[in-house]
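Of the protein chains in this complex, one is absent; all others appear in place.
Our next item is subunit A:
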Amino acid sequence: MILRTFGFSEFGFLVSALLWTVVLTIIALSGGGIVGFVIALARTSTHKWLRIVAATYIQIIQGIPVLMILFLSYYGLSLAGLQLPPLVAAGASMTIYASGYLAEIWRGCIQSVPKQQWEASESLAMTRVQQYRYVILPQALRISLPSTVGFAVQVVKNTSITSIIGFVELARAGQLINNATFQPFRVFLAVAALYFVVCYPLSQLSRWLERRLHARSHR
């Protein structure tokens, strides 16, 4: 058996796999963002049952490992006769995972807008939808930016878990190359470096946003 060495073409393979990591992150954050936003609104609703349902959803998602969601959607559903392609299973699982956390982050942001802002807008005869749209959410959005971007870093790294169902993202690509080259140090250092290249600017962005938020709380 001839071992390959870790060279340019192998590195190129890692970079193209990094693309899938990014794609999966984008799916998770946009899908999870939409679902999480709806759950966050339900969680802060005036209807008791909506709040309970949303809180339960958040508790369940945060209380089980992403891996279980992944196994359920990939193996579980295939047993039930629904064979999802790895990208779909991975995207759906990461979406569910992200939604549970984003919902909780955003609930906190919505609730950190002072109660007086609700009273002032209510006293100006706004409907509840108008209060959210024009007064509460713009302020909550600003508050939420640092923690949301911070969470995006977690999502980038956690997409590596989808390698387990055979989805070829960065971590899985590293494994494949290592199997062919058996140069784990080189390969996985390269993989780690690629994760870092994506995550580091995001964490810096998050810290910058946070400083900016503290410096000028108004816009």
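The rule is short, and it goes like this: a residue touches a chain if its C-beta (ideal position, glycine included) is under 8 Å from a C-beta of that chain, and two chains touch if they have at least 3 such contacts; residues count from 1.
In the analysis below, contacts and distances are computed from a predicted model.
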Protein name (UniProt record) of the chain left out of view, among "Glycine--tRNA ligase beta subunit", "Amino acid ABC transporter ATP-binding protein", "Cytochrome c oxidase subunit 1" or "ATP-dependent endonuclease": "Amino acid ABC transporter ATP-binding protein"
Sole contact to the chain not displayed, among A:24, A:42, A:135 or A:202: A:135
Candidate in contact with the missing chain, chosen from A:56, A:117, A:179 or A:204: A:117
Missing-chain contacts mapped onto subunit A: 114, 116-117, 119-128, 130, 134-135, 138-139, 142, 217-219
